[in-house]
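Here the complex is missing a single protein chain, while all its other protein chains stay put.
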Amino acid sequence: MKILRKTRFNGLRKAMQMSPEEIKEKIKKSELKGRGGSNFPTGEKIEMTMSREGVKKYIICNADEGEPGTFKDRFILKKNPLNVIEGMLIAARAINSEEGYIYLRGQYSYLKPNIEKAIQAAKKAMKKINITFNFHIIIGGGAYVCGDETAIIESIEGKRGNPRIKPPFPSRKGLFAMPTLVDNVETLANLPLIFTDKNWNDNWRLFCISGDVRKPGVYELPLGIPLKKAIQMARPKNKIKAIYFGCYGGCIPYDENLILDCEPIRKKGAMLASSLILVDETRNILDISAIISKFFEFESCGQCTPCREGNIRVLELLQKISLGKAKRKDLKLLEELCGVIGDTSLCGLGQSSVNHIMKEFKYFKNEFQEKLK
Amino acid sequence: MKITLNGKKIKCEEEQTILQVAKKQGIKIPTLCYSERFHPKSVCRVCLVEVNGKMMPSCSTKVKERMVIDTESQRVLKARKINTELLISEHKEHLTQTKKHELCVLAKDVGVRQTRFSTIGKIHNPNEGIGIARDDNKCILCGKCIQACEMQNVNAIDFAYRSYHTKITPAFEGRIDDSVCIHCGQCILACPVNAIYEKDSIKDVEKALKNKHVFVQTAPAVRASLGEEFGLEPGTLVTGKMVSALRKLGFKEVFDTQFGADLTIMEEATELVERVKKNKNLPMITSCCPAWIKYIEHFYPELLNHVSTCKSPHEMFGAVLKNYYIENSRIKKKNAVVVSIMPCTAKKFEAQRKELNKDVDYVLTTRELARMIKNHRINFNNLKEDNFDAPLGISSGAATLFGATGGVTEAALRTAYELETGKDLEILEFNQIRGLKNVKEGNIMINGHDLTFVVVNGLHYAKELLEQIKKGECKYDFIEVMSCPGGCIGGGGQPIPTTKEIIKKRMQALYVNDENKIIRRSYENPAIKLLYKEYLGRPLSEKAEELLHTKYTKRGI
Partner (left out) sequence: MSSDEIGMIIDEVIKGPDGKPLLLPLLYKIQEKFGYISKNTAHEIAKKTKIPFSTIYGVITFYDMLYTEPKGKHIIRICNSPSCYLNNLVTLIKFLELLLNIKSGQTTKDKKISLEIVSCLGCCDKSPAMMINDQVYGNLNEHKIKKIISRLR
């Protein structure tokens, strides 16, 4: 796999010969996009963080991989943590930062020794190149919402992981009110590759395929291939009915002719990130829906009204439908409620918590209607 | 800059929020978790508006050049309605409440008469403290009480748990009385659904009124705010009507805490002069705010020697009444009950301090008094004006000032000056320490000593001074601290709403009251003079120390 190639600090060495401006330009030109789900251009984020000069800046490696069906960051941190650390150092050089935090999700705490080892190795290399950088590892407390870039900051600061209102964005006012660059593990692991591999391009992504398949796992695939090809690799057990893009990305009905790329899937109404949970024809969509809604109900930080009070009602209505006790008006209410939760929640978690239902309504509404009284 | 607001092109200033701009344009946007006092958290999601096609909270979103804002689109209206419905789903009783609060008003404004969502019925036991109580069954988790508590640097409560299980509570769901809560009641003023309220003492008082000889005293701030509960303009002085109402309620003798305030000034000014002479325990800090006292006992117990040993005015009053006054009357001590009408919830806590011997039996807030008057179906606005009883109802203008921030200092200086120089101050108003600035300082030459003083308006600003004292870097001789913004007129027992604008009006009323008094210096109060002559001797005498001074408890956090 490309992502596992070890660059042994050659990327950093190359970056050291460049000015921060040049590093930023190179990353911008590479068109690397955030791999934590936002797809936001990394170079632009670095540029924004550079803009406030003369103050202390921080880098946060977001290793709070909590999206159900996603396990690629775990995979990278296990097999190639050194590149992640090197990526942090390259980004640090660009934004002129000397301190960084790796926020490792609590359920991955067993990866801490691995990361510590990589940091030790990095320290030796840093000495030779003559740079200083302070690494800290913070173990998360088991709250999905901390994967949000502002919640992660709150959490490191020792607070409840409530997402902040934006603006200000972390690039201006982040950790301890200082400009902060928050990047995902896979994003950072790609940085040294950009500096060492002339043929590197943003198309190769990691996908985590799981669910009703015989060979679940991490697959490195280029965008643009037929979706069918990707799915065949994981060997579905039966005919696939729907694909869920994690819990937050929504779902689409399986279509053999679909291309694995952001745009075609966005056109279908879903968001392509790393997770593909395949659901086959033996399943009832309503059951999956309830499981996902339960997840969001449980993981809501509880700050804002629609997410806190809304998601519990969504769950109630789904259960009512499942039990065959719901009427048409309940279904209508559910639809209306989901619209408002998605439209008015404070953070990404709340806004995307109903994506799946909106898409289930679009593509599998009959399964809901069949259950009505 | 130019923006489009509801289809109209308008000009507006930069760095303003959409909410502020809309308000100026006469467009009403409903709010719930927003407060002018705190940094907006934008969590209730009812002030949402459509900004360039996106839903944004108007309380925290700032206007930008060429922004297109719609505050009343179908999408906005629907969202507001659903979010209000969600808030009410667990609290259906909010819809039928007789006393209208912000959520009731909001529900009416957005057209929610019922909620389509079921109720799970979380049941909590109300957390009742000595001064304040909170009922989580009513709480909608807007978090304003936490912000109010944080503003006071107290942090007795915070959110706990997450998701639907989120609640607001002291640590480990402990009792309010076991926490560092100072009972200032600022959270009560912040709460939009009356989920926090004063510990009710009406029942106890009504019972006492039936079979005891009940004395009542009223704090200066109450006369400047009680009228609001009966629809009068903020800043209307209702002293006479208040006295009438109290008599109608059955209080045997109606006295004035301002008498106690004059007494406090005599003792406190003397104490200050003594400390300055001996250069001991300076700066001296005022002690009339019971929330402040509890604060320093918790957070800075090592600085308690700086606090004046004077009891607060209503406690001095209680001590004088239960000893001096009763001794000269035919009332038996066990039949005498003293009730204080206070703008304050912390006074409820203060009244049960062991060292104060129950000299004050019950404390009612301004709101509770209003409720009592309404319960008795007394038509307040039609009452005739009446006067306080003598002698404990006689007071100076200086005592009136106790109700507002800076007032204690101003009153104390008028007397301290006389004590040291033997002369009367010519210009009585200390304008530099009036008004609503957070920290106000000044100085006055008294007999060649340059006495420096500072007034802290709101507990939030006390911390820095306390740290300075700790480091020995504090340059002042005298510090006044009032926990509530504006002083007692902004107290936690005052009518709701209590906003900055309303506080200003109440403050103005007190200043006018002072100016209109014939006696404006505490040492000129004839009743006070008589008390010292007949009973106490002089300020800080043994008898005065015994009755009018107190000691404090190191509490810690």
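Order as written gives the chain letters A and B; numbering starts at 1 within each chain.
Keep in mind that, in the parts below, a contact is a pair of C-beta atoms (placed from the backbone, for glycine too) under 8 Å apart; a residue touches a chain by one contact, two chains touch by 3 or more.
It should be emphasised that the depicted structure is a prediction, and the values quoted were computed from it without experimental measurement.
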Left-out chain, listing which of the shown chains it touches: A, B
Hidden partner chain, touching residue among A:Arg160, A:Lys173, A:Arg205 or A:Arg308: A:Arg160
Candidate in contact with the missing chain, chosen from A:Ser38, A:Gln107 or A:Ser322: A:Gln107
Listed residues A:Arg74, A:Arg93 or A:Arg164, member touching the removed chain: A:Arg74
Hidden-chain contact residue, picked from the options A:Ile3, A:Ile95 or A:Ile277: A:Ile277
Selected from B:Phe38, B:Phe159, B:Tyr532 or B:Tyr552 as touching the chain missing from the view: B:Phe159
Where the missing chain touches chain B, by residue: 155-162, 169-172, 179-180, 556-557
Sites on chain A contacted by the missing partner chain, in the whole complex: 65-71, 73-74, 105-110, 136, 138-144, 155-161, 176, 208, 210-212, 216-218, 244, 247, 277, 279, 283, 287-288, 291-292, 294-295, 298-299, 301
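Here is the rule we go by: only the chains that are shown with their structure count from here on.
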Separation of mean Cα positions, chain B and chain A [Å, integer]: 48
Residue numbers on chain A that touch chain B, as the complex places them: 143, 145, 160, 165, 297-306, 308-313, 316, 333, 336-337, 339-340, 343-346
Of all residues in chain B, those that touch chain A in their complex: 40-46, 48, 55, 57, 60, 75, 78-79, 82-83, 86-87, 89-90, 116-118, 120, 141, 159, 161-166
